[in-house]
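Every protein chain except one is present and positioned as in the full complex.
The block that comes next holds subunit A.
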Amino acid sequence: MALTTAPSSTPRATGPVRTPADRRGSGRIWQREGLAGYVFLSPWLIGLLAITAVPMLLSLYLSFTNYDILTPWSEVEWVGLTNYERMFTSDASYWHAVQVTLAFALIAVPLKLAAALGVALLLNRAWRGVGLFRGLFYLPSLLGGSVALAIVWVSMFNRDGAFNSLLGFFGIEGKPWVNDPEWALETLMVLAIWQFGAPMVIFLAGLKQVPTELYEAASVDGAGKIRQFVSVTLPMLSPVIFFNLVLETINGFQGFTSAFVLSNGTGGPVDSTLMYTLNLYIKGFVDLEMGYASAMAWVFLLAIAVITVVLFSTGRFWVHYSDGEER
């Protein structure tokens, strides 16, 4: 580090700073640092304003209008709560999308976390080659969100896809899973569960933190493997389980790519894969009902906020933080 070359902008006149405590007392330096703070923060501040805050306000305003991007701004009509009313009372596809999304998140997320925890337990001990296993189990998390993998998945669960031939091997008659309204969403759930690598790696980090003395003590007390898992591993791991649960739930609600690819952007067959975000995309960018889509976005945001708050409030009852440890 070339610390010797002080930038010329630094006025020498301020003199050497003697102790760290002195800095606090010097108003001038504080101000200068305050200015520097805002200079360094400025890209983020501009981004916050232009890319986040203004769009949010705009979206709130639009949600009370019939904006459709084609009509000029001067003719945009304020329609009050009409969009929200329509959403909650007369738009059947909206409620259907809500149900599809809830079903997806409620089923896929717990199963994904269970798979992640199960494999993490198997990979917890250190042995030669374990790193390679961890990496390979993580690979689907990197690839799985892509259009390419969604395409592969849909082909795999087609009438004459690989999955049915596997079933045929066991003498089970297959069906066109992705074209069957009863099963299309389930194939997407399997795709989501398949990407258990990311929470698995976080579980592995958590398992490393569990002190081995606890297992020894439990074993001295006569606890078997299952009892140790329930009484030691699960409570000690609860903060990590909680973290994964919040993250994966929020992610689960936002599923888009695979549903889009499976249904070619329609949410079919028979709206069975009409995820909330896909529905929002269709309303906003296909039907060009951007006012209505904005109302949908706000309800989505509030729903995610409520769910996060609910998760956090239930967390008090089952998340165990060991004292003194920062998480």
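Here is the rule we go by: a residue touches a chain if its C-beta (ideal position, glycine included) is under 8 Å from a C-beta of that chain, and two chains touch if they have at least 3 such contacts; residues count from 1.
In the analysis below, contacts and distances are computed from a predicted model.
Q: Can you work out the missing subunit's protein name as recorded in UniProt? Choose among "Carbohydrate ABC transporter membrane protein 2 (CUT1 family)", "2Fe-2S ferredoxin", "Cytochrome c" or "Acetyl-coenzyme A carboxylase carboxyl transferase subunits beta/alpha".
A: Answer from the UniProt record of the missing subunit chain: "Carbohydrate ABC transporter membrane protein 2 (CUT1 family)".
Q: Of the listed residues A:Ala198, A:Val232 or A:Leu274, which contacts the missing chain in the full complex?
A: Looking across A:Ala198, A:Val232 or A:Leu274, the contact with the absent chain belongs to A:Ala198.
Q: So which of A:Pro55, A:Pro110 or A:Pro176 would be touching the chain we can't see?
A: A:Pro55
Q: Would you mind spotting which of A:Ala114, A:Ala148 or A:Val310 touches the chain that isn't drawn?
A: A:Ala148
Q: Need a quick check: the contact residues on subunit A for the chain that isn't drawn.
A: 1-4, 6-7, 9-10, 12, 16-17, 20, 23, 30, 32-38, 40-41, 43-48, 50-52, 54-56, 58-59, 62, 67, 69, 119, 122-123, 127-149, 151-153, 155-156, 160-162, 164-165, 194-195, 197-198, 201-202, 204-205, 243, 247, 250-251, 253-254, 256-257, 260-261, 264-265, 277, 280-281, 284-285, 290, 293-294, 297-298, 300-301, 304-305, 308
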